[in-house]
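The block underneath contains the structure these notes are about, expressed in C-alpha cells.
Note that this complex is displayed minus one protein chain, with the remaining chains in position.
Here the chain labels run A, B and C in written order, and each chain numbers its own residues starting at 1.
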Amino acid sequence: MNTAFITDWIDEITRLVAAEREHLTALDAAIGDADHGANLDRGFAAVRTALSARPPGTPGDALVLLGGTLIRKVGGASGPLFGTFFRQAGKTLGDSPEVSPAELAAALADGLAAVRALGSAEEGDKTMVDALTPAVRALEQAVQDGAGRRKAFDAAARAAEEGARATVPLRARKGRASYLGERSMGHLDPGALSSALIMRALHISASGSR
Amino acid sequence: MNTAFITDWIDEITRLVAAEREHLTALDAAIGDADHGANLDRGFAAVRTALSARPPGTPGDALVLLGGTLIRKVGGASGPLFGTFFRQAGKTLGDSPEVSPAELAAALADGLAAVRALGSAEEGDKTMVDALTPAVRALEQAVQDGAGRRKAFDAAARAAEEGARATVPLRARKGRASYLGERSMGHLDPGALSSALIMRALHISASGSR
Amino acid sequence: MKKIINAVDTVVTDALTGLAAAHPELRVDLDTRVVYRANAPRPGKVGLVSGGGSGHEPLHAGFVGYGMLDAACPGEIFTSPVPDQIVEATTAVGGGAGVLHIVKNYTGDVLNFEMAAELCADEGVEVARVLVDDDVAVRDSLYTAGRRGTGATLFVEKIAGALAEEGAPLAEVAAIGNEVNARSRSFGVALSSCTTPAAGKPTFELAEGEVELGIGIHGEPGRSRAPAGTARELVRVAMDALQAHLPLSGDTLVLVNGMGGTPLIELYIAFAEVDAYLREHGATAARSLVGNYVTSLDMQGFSVSVCTLTDELTRLWDAPVRTPGLRWGP
Partner (left out) sequence: MKKIINAVDTVVTDALTGLAAAHPELRVDLDTRVVYRANAPRPGKVGLVSGGGSGHEPLHAGFVGYGMLDAACPGEIFTSPVPDQIVEATTAVGGGAGVLHIVKNYTGDVLNFEMAAELCADEGVEVARVLVDDDVAVRDSLYTAGRRGTGATLFVEKIAGALAEEGAPLAEVAAIGNEVNARSRSFGVALSSCTTPAAGKPTFELAEGEVELGIGIHGEPGRSRAPAGTARELVRVAMDALQAHLPLSGDTLVLVNGMGGTPLIELYIAFAEVDAYLREHGATAARSLVGNYVTSLDMQGFSVSVCTLTDELTRLWDAPVRTPGLRWGP
C-alpha cells in the first residue's frame, strides 16, 4: 500500500466521522460531555487542510501528519489518544514508500501500545482500547493466516465493531464515563465506536478502486 | 351598618382574594408581572393581623386601618391605590358608629376620586378604575332610588363585574399593561377583577346573618 | 418550577439572610427590610436610596456600598417596596445633606416612593428624586405609563453615587442622575420567560425558535415576537432601536446585561456585536460592563444599555466603588 492508499483511508475516516458526528456526540451525551463527534469532526477537517497544505511523501509520513494534527487540533481526551495512535504507527512505518498489510498491522500494534501507555487504560475499562485491541489482534491473526488485504481489514473492522458493542454492559473505569460509576453501564462507549469507524474505513479503502 | 359589618366585609374580601389568588396572578401574568394575586393575598392577611391587634372602634376607623395596612404591606401599584381607596373612604366616614348605605356610597365615591387623583387613570384606561367607577355610580343610583341595602350592594357588584369584563377589549393606557400596547387587548385587567371581588364581598356581607 | 428556595413566601427574607451572612460590610435589617452600608449615615454626605421589587439581583442591594448606594429597599419579587421601608431607609441615611431617591419608572415604584417622600418631608428630611426611564421598547406617550426603568439604573446609581461620595450637594447629585438618565437608553430581548415563585410557571411561553423583543425586567411580555436570529441579528435589532432614539456617537458607556439565566460566554458574544455596531456608527465603547447585573429572575436573554459619556461622567464612572456587585479602584 502506498501513500495514496493511506490518504484514501484518512479521507474515508473523515467521511465516516462526519456522517456519524451526531451519533458520536449523542453517545457522549449519555456518559460523557456531548462533544466526541464534534471533536473528531473538527480534527479530521483540520487533517484534510494539513494534508493538502503539505502532501505527505510516504505512508508513515501521512500517519505522522495525521496523528500530529489530531494532537494539535482536537483537544479533549480523544485528541492526544487517537493522535498518539496514528503518530506512533506512522513512526513505526518509517519512510518506506510501500507498506505491506503485515507492516501496517505491526505499526498499528505499536500505536495501540502507545495509547495504552498514555491513557493507562486496560481492556474492559470501556474505552477506545476495547475496540482497538481486538482489531489489532484480528488484523495480526488474519495476516499471519495469509488472508488477503481486503479480508484482513474486514476482520479487523468486525473485531473493532464487536469490541465496541461489548463496551455496552461494562462499567467505565477511565475517562469521564468513570464518574458515573454504575450508571455508565448500558451505554456504548463513543471512543470505541469511533475506533470501529477507523477500522471500517480501512476496509472500505481496500475495497475501493485503487 | 356598624363596625362589625365593615369587619365582616373585610373578612369576606380576604376570603375571596385568597380563593381567587391564582386566577388574579394568572391574569397579571398575561399583561403584567404575575403578582397581583400574591400581592393582595399578602395584604389582606396582614389586615387580618392588624384588625385583631387593634380592633377598630368605628366603621371609618376600620376602613382607615384597612387602607393604611394595604399601603404599608402590599407594595406594587395596587397597594397604594386600593389603600388610598379605603383610607379616603374611612376618613370621609369620620367617627360615626353607624353608617347608612348612602353615607357608604358617598365615602366610596371619595375613595374613588382619591384613586383617580393618585394614579391619574381615566375610565377606559383598563385599570381598577374601570370597575370601581361604575360600581360607585350604581351604588349611588340605587341608594337614590331607595333600594334596600342588599339590592344596592348587588347592583354595585354587578356594575363592577360588568366594568371588569368590559376591560377585555381595551388597550391599556396605565400601569404595566400599557407597555404591551395593542397586545394588552383581549385580556381582563386583574385590578378590575379584584375591584369587582371587593364589591361582591360587600353584597355577600349584607346577605349574611348579621 | 425548580428553584433553590425554601418556600415561596420566604424567598426574599431567606435571600437577605444570605446576603447579610456573605457581606459583613453591609447591615441588613430583616424586620424593616432595608440593606444599609455598614457605616451609614455619613454626616454631611447626600444619602442615596434605591429600591424596587426583588428578582433583579444584584440590583439594588448588591450596589450598596462605598461610591454607590447608602441603602436599598427590596420589595417582594417584582413588587415595589412599601412606603414604610423607604421612610425607614431615608431617615436612617439622611446625613443632614438630604437624600436622593433613585426610582425606576413603574406605577408601583413611583407611587410608593412618592408616598414615602411625603412622609419624609413631614419628618424634615429633604428628598429629591431621579426617575429612571431608559427603556426605548416602550413608547413614552399619553397612552402608556411612560418608558420603563431598566439597565441605566445601574449607571445612575454608580455615577450619582460617585458624586455624592465627593460631597456634592443634593441638587447636584440629583442633576447628574437626571443627566445620566437623559443620556441613556436600553433595549432587551428574551430567549425565555422567567418563572416567578408565586406563579410557579413561566409568565409567557416562547416556542423553540422564537424570541420576545422589547422586554422589561419583570417578565412582562415584550412588544413583539420574532424568529430567533443569530447574536448579530438580535444585537442589531436592539442597537437599531437605541440608535433611533438617541443617535450613538463618541465615547459610550455600554452595559451588555444578562437577564439572570444567561451564561457569560453568550454575553461576550453579544458584546462583540455591540462593539462592532458602535464602531460602524462612529461611536466607541469607551467603558463597558458585561454580565448579569439587572436581572429578571431566571430569564434567558440580554439587554443593551448605552450612555453617551462626557468627561465628567467618565471620571465619575471610573471613581472607586466597593459594593458586592460592582467593585473597582483603590
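Quick note on the criterion: a residue touches a chain if its C-beta (ideal position, glycine included) is under 8 Å from a C-beta of that chain, and two chains touch if they have at least 3 such contacts.
This structure is a prediction, so every number in the text was calculated from the model and none was measured.
Undergrad: Report, in label order, the displayed chains that the undisplayed chain touches.
TA: Every shown chain touched by the left-out chain: A, C.
Undergrad: Which candidate, C:Val82, C:Val211 or C:Leu248, sits in contact with the chain we can't see?
TA: Going through C:Val82, C:Val211 or C:Leu248 one by one, C:Val211 is the residue touching the chain not shown.
Undergrad: Using the document's definition of touch, tell me which of A:Gly60, A:Pro101, A:Pro134 or A:Gly175 contacts the absent chain.
TA: Missing-chain contact among the listed residues: A:Gly175.
Undergrad: Of the residues in chain A, which ones touch the absent chain?
TA: Touching the missing chain: residues 25-26, 29-35, 37-39, 42, 71-81, 118-119, 171, 173-176, 178-181, 183.
Undergrad: For the chain that got dropped from the picture, name the residues of chain C it touches.
TA: Residues of chain C in contact with the hidden chain: 1-7, 11, 14-19, 21-22, 54-55, 57-58, 62, 191-192, 206, 208-209, 211, 228, 230-232, 234, 256, 260-273, 275, 285, 288, 290, 292, 295, 297-298, 300-302, 327-328, 330.
Basically, only the chains that are shown with their structure count from here on.
Undergrad: With chain centres taken as the means of their Cα atoms, state the distance from chain B to chain C in Å.
TA: 32
Undergrad: Return the distance between the CA-based centres of chain A and chain C, expressed in whole Å.
TA: Distance between chain centres: 54 Å.
Undergrad: Need the CA-centroid distance for the pair chain A / chain B, whole Å please.
TA: Distance between chain centres, rounded to whole Å: 75 Å.
Undergrad: Residues of chain C that touch two or more other chains: which are they?
TA: Answer for chain C, listing residues that touch two or more other chains: there are none.
Undergrad: Quick check on chain A: which residues sit in contact with 2+ other chains?
TA: As it turns out, chain A has no residue touching two or more other chains.
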